[in-house]
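Only one protein chain is missing; all other protein chains are in place.
Each chain carries a letter (A and B) given by its place in the written order, and its residues are counted from 1.
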Amino acid sequence: MPMALVGEPPKRRAAVPSGVLGMLLFVAAEVMFFAGLISAFTITRAGAPPLAWSLPGGVVLPAVETAFNSIVLMMSGVVLVVAHWRLRRGEDAKAARALLAATILGAAFVLLQGREWWGLLSRGVTMQTSTLGAFFYLIVGTHALHAACAIVGLGVAWWRLRRGALPAGFFYTAETFWYFVVAIWPVIYFRVYF
Amino acid sequence: MSAHAASHAEHGHHEQGFVRKYLLSTDHKVIGLQYLFTGMLMALIGGFTVYVFRMQLAFPGEEVPLWGRVTAAQYNALVTTHGSVMIFWVAMPVLIAAFGNFLIPLMLGCDDMVFPRLNRLSYQLFLLSALILIASFFVPGGPFGGAWTAYPPLSADPAYNATPWGATLWLIAVALEFVAFLLGGINFITTAMNSRAPGMKMFDVPIVIWMIVLASLVFMASVGPLIAGAIMLLFDQRFGTGFFNPATGGDPVLWQHLFWFFGHPEVYVVLLPALGIVAEVMTTFSRKKLFAYRTVIFTAIATSIISFFVWAHHQFVAGIDPRMAGLFTVTTLIISVPIAEMMFIYIATLYGGSIRFTTPMLWALAFIAEFLIGGVTGIYLGAAGSDVYFHDTYFVLAHFHYTFFPIAFIATFAGLTYWFPKMFGRMMDERLGKIHFWGTIIAFNVIFIPLFLTGAGGDHRRIFDYSLFPELAGLQGLRVLATIGLLVLIAFQPIFIYNFINSMFRGKVAGANPWRANTLEWAAPSPPPHGNFPEMPVVYRGPYEYSVEGRDEDYWPQHVPPDDPKRPAEQVA
Partner (left out) sequence: MVFRTLVVALALLFAAPASALACPVCGLAGPGNNGWAYLAMTLMLSALPVGILGGVLFWVYRRTKEAEEAAEAEQSRRASAAPTRRQAGVEAVR
């Protein structure tokens, strides 16, 4: 090594922000978690006797209603992309509005899903009455729990952005997690509801 | 970087109370030692249970000193506790969390983990999980007795396992423990990516760090399905669902699928750090460059990948499709290739070195020798045809103890005796160390070689009293021999504990670099202060430059600038 290089040591540098990298790794673990649930669902469904795979009392899962909810969720993801762009361009006020919209759309999804659960529960679909029902509540409920956590994260990001104190790392981390919640949903939807 | 720089600034260098300093610390070294001591205490539980149930097998129906008469249900609970504790509360925390936390920032030359508070949370969750497991000894019905693999329906239905609380607590403890290691793993990987000392390229990172990082990656990628399964099992136990109950359209074999998807990679999760520790010890004490550094890393990566493709070999007799069994036989035999390659590399590292038989080196050499026996016997189990005969016998048991004992104890002893001077600033006693070594190694073989024989002779695992099988009576002599071996092994452990505690306070003062090793942790004072390095090190070369020609010293630390090759490495102490 030439001497000139020694005098000036190279700097310590992070190729990827730590928060984002940590969140990506966490998301990878989460994807495997959902993959486990989905593979359990697929295997059980393939192995169940034909009649055993249904909800009690002839109830079917409300795929159409949920399609609407899903669109709300997808829109939230798109709006968050918009927020990201605006933030990068430094338009903080506009970005805050988009961020708030994404948060509200996300919350709306969770609430609409909750209403759907309420309807199913009142018609006697519980975790105990059928294995399909059990899987339904387990998988969709787990997703809703993740969504709720992510929404809190987005809400906090909005609050901080409005007060002008949003660290970029925090936003990217929350954003990564929300994209994960949005992206995994179609997989769940097409697997579980049909 | 900024977050933890700030957190250092805020509790800088003023005096901290005992609680702040040792219980709520975010310092990676303290957390590493917390994991270490918790793991060692749990090892006492794992060891005590083994003593009780081995006594029962050798002398069925007799009073066991310190326990009393063992009932069948107690036997199951003891075996389950032994297996779970040894794997989840000893091997994992010590090999990954303790060594990982202690070594990663030191060997990378930075002041702490990237997420120090996440790190503390990780330990707290781990401690909680250990406490929950211990609490299960005191609930009605006692601790879970459905084996560490927890197959349903036995584990799902209190009517079968008769431990309504024990089973649930076990499950919660295991799940919490996984969350703890998930957080820890994220921290390790991010730190290794982002906090390397200036000048340290990817291929200047010591093998042990590579291995711990790879192990964390494998753990993170494999644990998800098991957590999913654990939640389903919890619902089956507590909320009356029927995920694993065929009567309601569930599938009990599904659990095995989810469990072993994690369970097999888990074996490599603990193996890789052990291999890493052995690599560090071996290069230092053979004063020779690690043979084929990059090959080791690529081999380890290949092993990690293949480890995801072998797990169904645990289910050869669980009614899986024989075509799948055929596939998994092939993958299982394939994974022995990289592992064998690694063994050859280590042996090649020894070749022509000037070997010093210190205690850590003895442990490292023993690791290779003993693990080889475990690896070779695995071939018989990997082939679906012979596994049908060997499955669930003591042959399997002896096989995996020949892999696990080297991993969880031999490699740990190698690592502990090697890094003890760094951890506590004092040397351990070599003579006591060697006595402990020989006592442990010989006794270990006396335990498990007979168990290969009883297994091949027909002894099944998880049997509480073999006198109920008159056709196996001829094997009783071997069973007694194994138990005697265990008693000897246990008798030698107080020597280590005495040596450890005594040396902590009264050992010879070590200095910064007692082994004359190259890696960065030896550039820090022993024990390293808060913040690790008085002056942050800069890296100029790879970690294994031993006996470089043209230098007076036979080692060349990573942080010593190349400009004056004659100068002996400065010690920063």
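In this section, contacts are C-beta pairs under 8 Å (C-beta built on N, C-alpha and C of every residue); 3 or more make two chains touch, one makes a residue touch a chain.
Because the structure is a prediction, the values reported are computed rather than measured.
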Among the options A:Leu21, A:Leu80 or A:Leu166, the absent chain makes contact with A:Leu21
Considering the complete complex, of B:Arg20, B:Arg117 or B:Lys201, the missing chain is touched by B:Lys201
Sole touch to the unshown chain from A:Ala46, A:Val60 or A:Ala93: residue A:Ala46
Listed in rising order, the chain B residues that touch the chain left out are 193, 201-202, 217-218, 220-222, 225, 251, 257, 261, 305, 308-309, 312, 316-317, 319-326, 384, 388
Absent-chain interface residues of chain A come out as 2, 4-5, 8, 10-11, 13, 15-16, 21, 24-25, 28, 31-32, 35-36, 39, 42-47
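Heads up, the rule we're going with is that only the chains that are shown with their structure count from here on.
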Expressed in whole Å, how far the mean CA point of chain A lies from that of chain B is 34
Touching chain A in the complex, chain B uses residues 1, 110, 114-115, 118, 182, 185-187, 189-190, 193-199, 220-229, 231-232, 235, 239-243, 248-251, 254, 257-258, 261, 538, 540, 561-563
Counting only contacts in the complex, chain A reaches chain B at residues 1, 3, 6, 9-12, 14-16, 18, 21-22, 25-26, 28-37, 39-40, 43-44, 47-49, 52-53, 127-128, 130-132, 134-135, 138, 142
